[in-house]
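Structure in structure tokens, see below.
Not every chain is included here, but those present sit where they belong.
Order of writing sets the chain letters: A, B and C. Residues in each chain are counted from 1.
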Amino acid sequence: MKNFIAKFLICITLCSIAHAQTQPILNLEKATKIADAAQEKAISENWNVVISILDQGGNLILLRRMDGTQIGSIEIAQLKAKTAFEFKRPTKIFENMIKEGAVHLTTMPITAVEGGLPIFQDDVIIGSIGISGVTSAQDGIIAEAALKAAGFK
Amino acid sequence: MKNFIAKFLICITLCSIAHAQTQPILNLEKATKIADAAQEKAISENWNVVISILDQGGNLILLRRMDGTQIGSIEIAQLKAKTAFEFKRPTKIFENMIKEGAVHLTTMPITAVEGGLPIFQDDVIIGSIGISGVTSAQDGIIAEAALKAAGFK
Amino acid sequence: MKNFIAKFLICITLCSIAHAQTQPILNLEKATKIADAAQEKAISENWNVVISILDQGGNLILLRRMDGTQIGSIEIAQLKAKTAFEFKRPTKIFENMIKEGAVHLTTMPITAVEGGLPIFQDDVIIGSIGISGVTSAQDGIIAEAALKAAGFK
């Protein structure tokens, strides 16, 4: 019996270690759900945007440019997603810090403009979304609406 | 009635002048149709790829990475689409030329690997598609199947 | 005659459908007209500049460097045109926003210096012009004079 309990406890420990060695992922299905929600929100507001989504490794998994969106947003949407992913926080946080005086942060390779959000699952980052095309405040509204509608955050 | 015909002829003339200074475009709806066809073909073959589509100006309009696709294909798919767009021809043409001895072409900024196709409408280029993820011959099969299924070429 | 009117109406319908999926373009003739006007204005003021013009896809169609212009303006003129095209607005708007406190915008890949203007036709962007060589205010004067003289805006 002792032996059994010992084996059981070892198993529990090993299992949690095993768990610690995987990470939740963002697959194309989830990314599509998020992008659909973003596009729906944009259409409902009559806004045109680029939607960009990165996965758990920070690599692009999906990009869509709605008709009429300014071409510059192709790059900006990806950069916002990159910053949100790389620093695990909304790009708006950096925007606010710089606006409040932390101008030295502009020397970092970040895009400090609202519209980029990290995507978390069980407190672990599994990707990010970047929206660009309208005002940055509106870009941010779309990003938040998309994650909420898709069941994140 | 003469008046009506006169107006009609003027309209025709003006329309053709306008046409001579306009170009057909590739919108998100068309791009989505092409990407859906590409994805359907890839799934039917059990292949994983990145699908990248550029518009009539050579600017990215849609990108999708299917689960399990190698990360390097994110860039390669875009580069194949770029080459196909910029030179109005399948990337396979450059691949063949180099294989047959035109090694000097490798000094040009092109991606000479099968899987990139220009998209034409009424003999005018309106964009391009780039596929990467499996063998380049298989990438090419997906690209061709996608354009055919979506009614191009 | 009924037949004729029927065909006429079908033509009108088809033409508008076609139009909805086409865009006006900036050809070399129009670009040359704009560049000539820019150069004429620069000469009249005894200014030396680089004139750079992008087409409806954001791709370079014409560049001219007047004798004596600083070499750095070759790139700056193109970058101003790129920003004006990609964001469909005068570069001066970004310059003003940053001057007025929106320092966080410097983290975006834009060139926020006066002298870049988008070119519109029927409310659709068909290209852009970038001028660099004298003060940015003077660059802006040339860009505006050029578009006006060539019948745009």
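Keep in mind that, in the parts below, a residue touches a chain if its C-beta (ideal position, glycine included) is under 8 Å from a C-beta of that chain, and two chains touch if they have at least 3 such contacts.
Remember, predicted model here, so these are calculated numbers, not experimental data.
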Whole-complex copies, counting every chain including the 3 in place: 4
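The rule is simple: only the chains that are shown with their structure count from here on.
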Copy pair subunit A, subunit B: interface residue numbering same or different (half cut): same
Gap in Å, rounded to a whole number, between the CA centres of subunit C and subunit A: 34
Centre distance in Å when subunit A and subunit B are each reduced to the mean of their C-alpha atoms: 29
Subunit B residues counted as touching two or more neighbouring chains: 27, 55, 57, 59
Touching residues on subunit A, where the partner in the complex is subunit C: 70-73, 75-76, 79, 94-95, 98-99, 103, 106, 110-113
Subunit A residues touching subunit B - in the complex, by the definition given at the top: 27-29, 55, 57, 59-67, 71, 74
Contact footprint of subunit A on subunit C as seen in their complex: 58, 83, 85-88, 101-110
